[in-house]
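The full complex has more chains than appear here; those shown keep their coordinates.
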Amino acid sequence: MKFAIALFAPPHAPSSRRALRFAEAVLAGGHEINRLFFYQDGVHNASGSIVTPQDELDLPAQWRAFVERHKLDAVVCIAAALRRGVLDAQEAQRYGRTAIAVTPPWELSGLGQLHEAAQQADRLVCFGGV
Amino acid sequence: MTTLHLLSQSPFTSPLDSTLRPLGVRDGLLLCGDACHALQPGSAPLEMLEHLPASVAVHALEEDLQARNLAAPERVQVVDYPGFVELCTRYDKVNGWL
Amino acid sequence: MAKAMLIVSRHSPWSGLGAREALDIALAGGAFELPIGMLFLDDGVFQLLPGQQPAAVEQKDLAANLQALPLFGVDDLYVCRQSLRLRGLDGQPLALPATPLEGPELADLFDRYDLVITL
């Protein structure tokens, strides 16, 4: 089956780790992930700026490794990311900010990408809250 | 179109009733995170769960039970992540209650 | 045929971005001419009250965006009657023509949609 996975919670919420372990199990089970979509506070999972204490799980790093290893389509909602200060090079330049937190393979894009993924997948699974 | 409902909030801070209201008789429930505390013996949330129609399958994520030192009552099926994925394929859609 | 998506909006218009970010999903879906329904549940029902003055708390008017829903082809609006009742709002006039649903009707509503997103 084809899964679209959406994440709405920040890295320190347990649902971020749950979404990642679920996504891993989807691929391990022989299924496909057509897109990851990070919305609301979930956009922080794509941030390269987060510094996790050494003895704790580094979710943004684990997400990045997962996306790179499996060459996944990984989209961060651009409107949600701007409001939360999670910018890529292009948006930082556009708005005159210096801090670049999002780099490829993450891509900033619009909510149309969430709908497209949901339409094309067999299942949409959203993670959020705690 | 059946729905698998994911619950992760504590039933004591985010009351269960409004999340159980739209539950159809062929729907399923998966408790994860603090929602697993609904299985605490002697609590009101457990009583609510036990009053669900028998046709509603109730599941709980194994790691969250372990972390909290909780046991699953008889009607609750314990699943790991592969089981979680399999559940998603078994229902027509998945609704995550944030 | 496009899949129909139900968006369940549970947040008050005053509690941060929850209500707006749920609405944005609905408007984006409407813009792509997808079949979208919206259910206002729990504190989400506060979004439907008339006479709000967001300017008093220096906030943008969410009501204007809500009024845009039909223009984007999002006509299927529902509200949980028990949520209204608990808030002392049952029978009050609403700013949008949302159909009030009781418990079993909520289950039927979920049943009719291919996709659900709850925010």
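Letters A, B and C mark the chains as written, and numbering starts fresh at 1 in each.
Convention: a residue touches a chain if its C-beta (ideal position, glycine included) is under 8 Å from a C-beta of that chain, and two chains touch if they have at least 3 such contacts.
Note that the structure is predicted; figures quoted are calculated from it, not measured.
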Total copies by chain kind, whole structure file, are A x2, B x2, C x2
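Criterion: only the chains that are shown with their structure count from here on.
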What's the contact topology between the chains, one of line, ring, star, complete, other?
complete
When A-C and B-C are ranked by contacting C-beta pairs, first comes B-C
Centre-to-centre distance between chain C and chain B (centres being mean Cα positions), rounded to whole Å
25
Return the residues of chain C touching two or more other chains; collapse runs of consecutive numbers into ranges.
115, 117-119
Which positions in chain A touch two or more other chains at once?
8, 124, 126, 128
Complex interface listing, chain C residues touching chain A
2-3, 5, 17-18, 21, 24-25, 28-29, 31-32, 34, 115, 117-119
In the complex formed with chain C, which residues of chain B make contact?
1-3, 18, 21-25, 27, 92-98
List of chain C residues in touch with chain B within their complex
8, 10, 41-42, 80, 82-83, 103, 106-119
